[in-house]
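What you see is the complex with one protein chain gone and the rest in place.
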Amino acid sequence: MSGPRVNNADLLAPPVVQTIQQRSLVVGVVFAVMSIIGLLIRPGEFFPAYLLGFMAWLGVTLGCLAILMLQHMTGGAWGLVIRRILEAGTRTLPLMALLFIPLLFGMPKLYVWARASEVARDQHLQELTRAYLNFSGFLGRAIVYFAIWAVLAYLLNRWSDAQDNAALPDNTHRFRALSGPGLVLYAFCMSFAAIDWAMSLSPHWISTIYPLIFLVGQVLSALGFVVAIETILSRYKPMSELLKPDHVHDHGKLILTFVMLWAYFSFSQWLIIWAGNLPEEISWFVRRLNGGWGFVGLFLAAFHFAVPFVFLLSRQFKRNLPTLMWLAVWLMFMRVVDLFWMIEPTFHEQLRVTVWDIVVPVAIGGFWLTFFFRNLKGRPLLPLYDPHSREILEPAHE
Amino acid sequence: MDDRTDDVTVGSAPVIEPGYTFATVTDKISAIVLTRPTSVAWLFGFGVAFLLTMMMLYAIGYLFVRGVGIWGVNIPVGWGFAIVNFVWWIGIGHAGTLISAILLLLRQSWRNSINRFAEAMTLFAVACAGLFPVLHLGRPWLGYWLFPYPNTMKYWPQFRSPLVWDVFAVSTYFTISLMFWFIGLIPDLATLRDRSGNRAAQIIYGILAMGWRGSARHWARYETAYLLLAGLATPLVLSVHTVVSFDFAISMVPGWHTTIFPPYFVAGAIYSGFAMVLVLAIPIRKFYGLEDFITERHLQNSAKVMLATGLIVAYGYGIEAFMGWYSGNRYDTFLLWNRLHGPYHFWYWMLLVCNIGIPQVLWIRNLRSSPVWLFLISLDILVGMWLERFVIVVVSLHRDFLNSSWGMYYPTRWDWMTYIGTIGMFLALMFLFLRILPAISIFEMRTLLPQAEVKPE
Partner (left out) sequence: MKRLAIYGMMAEFDTTSDLVAAARRTHEAGYRKIDAYSPFPVEGLADEMGFHKNAVPLVVLVGGVLGAISGYLLQYWISAVTYPINVGGRPYNSWPAFIVVTFETTILFAGLAAVLGMLALNGLPMPYHPVFNVPRFAFATRDRFFLIIFSSDPKYETAGTRVFLESLKPRSISEVPS
């Protein structure tokens, strides 16, 4: 590759990233202090909120990992231009692994099967806890999941790092060789993680599509996040020169696709269980459609699917970053609402939003963003020596 | 996503070999229909397919006389071959819509050379599929009772039943596929009208082309309509197999009532559909010398789609088995045991081998561009997906909740004659299609040529 006119220093993240990083840390610390108060005075409310926050932010991390591998498989400028954002997102994985530890202490508060008194009264739970849902299995499997995700994230980031260096040979083929099996491994681990961490909240209930709802949800969270970040970055160099309307359009189309997939999976689950009306299955929905939770469900149908769907049908809307950004942030919020609707009714029959349901996810988010922006500014926003970076850097190409 | 980056994903193989002009592309494809003499091989192939179609008509005729008792279906297995074949055929149809609609929306221009015959494949497969549930009705001549219309019986369909949804889904699918295919054909029919030297052919193609003259205004509306139709067909194709999966999942039968069914059925449909595309495309490109248009890249991409959808199908098997065990439900557990060790266990294991085991060789890059290997693997997948439907239908039904209603299902010769006969009918229609209509979209191939680009002055 003959010498490009730009160098790595031109491609570094703008100074605003530093500012946001500091503010995120402040928010994280303040809300973490409040969360600790919550843990001390209301542990029963703290842990559900903690699980919510953990799953929400883990979704962004792993969604970034999934999109990263997806774009390595398909290629395309839409992926290259956000690759460094995605990579910075995947490098928050150590933080998420660390944040998993408190869940281990909250297990008896969260999971029926972790409470010996209740297990003793239920034969199915006895069998299940002996075979699968027990502390060592829960911990052991989590270690395996995190180890696999970490290896994938580590390799993809290390090879990408090599692409900042002109002296190192072209390594693009490696990304693709890893990403195919990587996506399989990610989907496999996340499916079981969804069963372990969320579905087992109601250990008598099963739904085979449930893990898939988590998978598309994670990709959707990450897409929303990436669009929000690219909006901020596109106000400054170098992103203002790299990001073209065509890329934004592709991101909009991906969001539309995943909004539709989410609705498709969620509706299929609802219709099959509603039509079946078996006591052990429908009880999950009965809980979530009564006592005020039904309004949350309706809210999801309208604002996680219908309204975004109508907006996203418009070509102009998808190409216009400032408006798309609002929808992206909104969808990130709706992802949390969806998780809230899946997790929280386990603990309360009546709809209630505790202060901790807001404080704890914000605290985790503060730390997550601090970590993310630290990662983001550590590397140029485009892997300069990727063979396709040139197409993005050529201003005349369009 | 992006045209330019298309080349990145598939290495060096081009969509169309260099050196063609608008005229040579037109002449080469239309010559297959217009000037090429009917070959002995074509006559032989069509003859065999035609005989099989006659066999099917004989079996159906006998069914009309004697009723469904000639089939192997009985309580507890009331669905049998009819539904197995229905699901198999309709799944095969889905790749056609996927190639023509979804890849159009994704601006994957490599589809232009295979979409036409993939769409034809969809139509013929849906036609074969549609036969089975109608024949299975018992009194097939009263099939129109399925539609809601005012009648002297003062009766209306029951819209909570997935079987009624199926009527709407399949008939909508057939209508939209037919329109999509026909709309795509109009400009090429005009080409045939103008190129044909035979008066009768000119009149027939002329009537079908409806006076198409390639006006810029017409093209503008045409492209919009085509794109919108693609946008409509994409969710439609997903919905059709979703509804087929609801036929099972809404029922309270272990092995059927599970929420993963919709995406898992859709993936399986695309899996077998792409296998059928390859089974047809590999010989066609060989016999008609179309290697320049259906290139290695088409084979590679189809192989990748098969690998991906095959993994989703494997995911479906896995999660279903795991949940069966995890739920501790005695019926689900028994079903799993019955699949693995029951009287049909051989077919279950064969299904795993054909659908999950063997296709994993597609991870090997060299195999993905070898026509012979791909042809064999595709045949294997077609067999595997047929077995999957057999296992879902028969193994789930044959041992009912009570031991007193356990039984075995054995297909009769009439089952086999009808099934093999539909394969004959499908192939006969394909043979006719190749002779009388352009198998590759001529006008879309023209747009792939570098000359098609407008150079700024």
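Which chain is which? They are A and B, in the order written, and residues in each are numbered from 1.
Everything below uses one rule, namely that a contact is a pair of C-beta atoms (placed from the backbone, for glycine too) under 8 Å apart; a residue touches a chain by one contact, two chains touch by 3 or more.
Predicted model only: the values in this text are computed from it and were never measured.
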Given B:38, B:158 or B:403, the one touching the chain that is not displayed: B:158
Contact with the hidden chain (one of B:105, B:232 or B:253): B:232
Chain not shown: contacting residue from B:118, B:190 or B:267: B:190
Where the missing chain touches chain B, by residue: 21-23, 26-27, 148, 154-162, 164-165, 168-169, 172, 175-176, 179-180, 183, 187, 190-191, 193-195, 207, 210-225, 228-229, 232-233, 235-236, 239, 243, 246, 443-444, 446-447, 451-455, 457
Positions on chain A where the hidden chain makes contact: 267, 270-271, 274-275, 277
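Criterion: only the chains that are shown with their structure count from here on.
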Rounded Å distance, chain A centre to chain B centre (Cα mean): 35
Residue ranges of chain B in contact with chain A within the complex: 1-2, 4-6, 8-9, 160, 235, 238, 242, 246, 249-250, 252, 257-263, 311, 315-316, 319-320, 323, 326-329, 363
In the complex with chain B, residue positions of chain A that touch it: 73-79, 124, 127-128, 132, 180, 184, 187-188, 191, 195, 206-212, 246, 250, 253, 260, 264-265, 268-269, 271-273, 275-276, 278, 280, 388, 391
